[in-house]
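All protein chains of the complex are present and in place, except for one that has been dropped.
Naming follows writing order (A and B), and every chain is counted from residue 1.
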Amino acid sequence: MEWNFLAVLSDFDLLLLGLVNTLKVTGLALLFGVPLGLLLALSRLSTFKPLSGVAAFIVEFFRTTPPLVQLFWFFFALPILVDVRMTPLIAAVVTFSIQSSAFFAEIFRGGIQSIDKGQWEGAKAIGMSYTQSLRRVILPQAVKRMIPAFMERSIELLKTTTLVSTVAYTDLMFQANELAQKTFRPLEVYTIIALMYFVLIFVFSQISIWVEQRLARSGEGTVR
Amino acid sequence: MSEIIRIENLHKSFGDLQVLKGIDLTVNAGETVVILGSSGSGKSTMLRCVNFMEVPSDGRIYLKGDMIGTERNGRMQYREAELCALRARIGMVFQHFNLFPHMTVLENVMEGQVIVLGRGKAEAKDKAMAQLNRVGLAEKAEEYPARLSGGQKQRVAIARALAMDPEVMLFDEVTSALDPELVGEVLKTMRQLAEEGMTMLCVTHELGFAYHVAHRVLFLNNGAILEDGEPQTVLKAPKTDRMREFLDGHSLFKLPD
Partner (left out) sequence: MGHNWDFATILANWPVLWIGIQGTVFIFLITVALGLGGGLIIGIARYAQSPLISWPARAFVEVFRNTPVLVQIIWFFYAFPILTGIETDPLLAAVLGISLNTMAFSAEIYRAGIQSIDRGQWEAGKAIGMSYNQTLRRIILPVAIKRVLPALTNRGIEVFKMSTLASVVGYIETLNQAKLIADLNYNPIESYTAVAIIFFVVLYPVVQGTYVLERMLRKAD
């Protein structure tokens, strides 16, 4: 058996396009998933039982069902149910936004709950409303503690986006499949994209470790 | 003397536990009232009901003659906005300071003025510096709370409350979490406030402070006011056995003869 990377490298721009699309799906899912996660967390923390119940159900449902099933559902089933035109990109962004929002919700909830009750009281005592307390006092402290868990989850999200290749979105995984068929060089193609993912994710996780250590040094606790 | 706070028939329960069983109290402008009582007597709960940190189970509370909340079908209802506005008029200082660790001392004292009262930054800063001066901590304005001693933190917390120009101040065991050598500086600040004519309700274990500074001492037991009078009377010639027992438990405190 002989390694031959040349055939693959000549089509490297295809892989780069895939990489860009991978980052695009990840970025969009983060963009929608994070605010949605905060909304779910606040709902779940609400003392209004129906609201917290619904939020808890959504969170648990999306945490306990496989992302690939969710993706298939949004891609194949949803368009029939509500008559929308579904593209692989939209299906992917919808799926991963909601899926990761369920995980972000738990991080937000953990972060908010980790803040000492006295902080709510201090804010309340000077006349702040719930929203003011949350925005000015609680979240600025909670978010700092959540950063490591948040980054870890974002990396998981990046890895999960490989699933979009199964509904023919041209991410890095999909492009690799195409290229492997075209060049008859699956060993080289899949090894190269494994390496590309590795470098990307390794760099992100090193940054995340560095941030975590800095936060630990500054005396900030973190939540998982 | 004009009335600032009036409490009528205040009840508070947590689940099955009745903590306050009908409190009636009127506090006049300029009065310093010290509330004594053993733990579980309901003294902190009573204080926390005054600014609705705890919502009363029953009863009425009036600030300068205006009843808080609206009555509907015999039940009191409170809107969040009304309670926020009320709390902005009543200062509160806690046992554990509850300073905001992500803000500097100055930002802590400015926060409520800017966010709640809507004051401009410049005005809020001037007010904040004036209050920090008053508690003797102007030079710590740019520090973060983590760098202050317990006594300094508590004085900042007092400045934070004062900066809102409160009509009355509530002190909830503000020296209980402090090392003994830091208690004095906080009590001194409180005494100075009392002498300047601030209306104050203080839950504390500092009998010396009660004796020397308070105009009036209350003794709470089992959710009801058992003693209410001038410190000389309540602390030296209490009417009830329960109060005498309580004072015996504080044998370290020597009242002047």
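Definition applied: contacts are C-beta pairs under 8 Å (C-beta built on N, C-alpha and C of every residue); 3 or more make two chains touch, one makes a residue touch a chain.
Treat the numbers as computed from the prediction; the structure is a model and nothing was measured.
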{"item": "Where the missing chain makes contact, among the chains that are shown", "value": "A"}
{"item": "Residue, one of A:Phe5, A:Phe32, A:Tyr130 or A:Tyr190, that touches the chain absent here", "value": "A:Tyr190"}
{"item": "From A:Lys159, A:Lys182 or A:Arg214, residue that would touch the chain that is not displayed", "value": "A:Lys159"}
{"item": "Chain not shown, touching residues in chain A", "value": "1, 60-61, 63-70, 72-73, 76-77, 80-82, 158-160, 162-163, 165-166, 173, 176-177, 180, 186-187, 189-191, 193-194, 197-198, 201-202, 205"}
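Throughout what follows, only the chains that are shown with their structure count from here on.
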{"item": "Chain A-chain B separation of Cα centroids, rounded to whole Å", "value": "46"}
{"item": "Chain A to chain B touching residues, read off their complex", "value": "116, 118-119, 121-130, 132, 136-137, 140-141, 144, 219"}
{"item": "Residue numbers on chain B that touch chain A, as the complex places them", "value": "51, 53, 80-81, 84-89, 91-92, 94, 96-102, 111-112, 115-117, 146, 157, 160-161, 164"}
